[in-house]
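Have a look at the structure that comes next, please.
Every protein chain of the complex appears in place save one, which is left out.
Let's turn to chain A:
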Amino acid sequence: MTQGQVQHRINLKTQALACGRGDAVLVADLSLEVAAGSALLLRGPNGAGKSTLLLTLAGLLRPISGTLVFEGADPEAGPFIHHCGHKNAVRPRLTVLETLRFWADLNGSGPLPPAAALERVGLARTARVDAGYLSAGQQRRLVLARLLVSPRPVWLLDEPSAALDAAGRELMAALLVDHLESGGLAVIATHDDIALPGAATLTLGAEA
């Protein structure tokens, strides 16, 4: 199901979007456009609303006002968004491979089998280890593998490089470049320098 969406090129457009938690508006009057094949880096101080904006874009929070459209998305073809928040959704007592297989079952699996995805993110040796024993950086790598096993055109990543080592950051940048080249779209909230050629930057909360 998710396969069909990859062929679609999805553009993200918002108009006068306001989002926040409860009654507190964090991001107001935001009009942005992210075309298929390009990335947007969200920057801004802590509490500027980066995570809230990502949750809103993912449809997990209702926008306070304004419109939010994913052009080219086919609502019949299943979900097309990957959202990776602060929480890794990794539970002790399941092995690394079991965790990834569960995500592939849940989100619909693509051409890349879970074992190969683990290989790609450098966790092949820990496949049979209890996921609860993974370090913070290894858990983030496991989350990256979740993006690979179920191809979806829209990636919304909330500080994906937190806790990653230098090699991990290079890996993440490489995965993002592959994703964009295949026509995907990414919005990334980050405090780090991510080597993404041609990525636009939006700084939130500068005036507030």
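Quick notes on this one:
Methods note: a residue touches a chain if its C-beta (ideal position, glycine included) is under 8 Å from a C-beta of that chain, and two chains touch if they have at least 3 such contacts; residues count from 1.
Just so it is clear, contacts and distances are computed from a predicted model.
One chain of this complex is left out of the view, and of "Beta-ACP synthase", "Acyl carrier protein", "ABC transporter substrate-binding protein" or "Heme exporter protein B", the protein name its UniProt record gives is "Heme exporter protein B". The missing chain, though absent from the display, is touched by one residue of A:83, A:120 or A:141; that residue is A:83.
Touch with the chain that is not drawn comes from one residue among A:107, A:138 or A:161, which is A:107. In the full complex, the hidden chain is touched by chain A at residues 1-2, 58-62, 78-79, 81-83, 85-91, 93-94, 98, 101-103, 105-109, 150.
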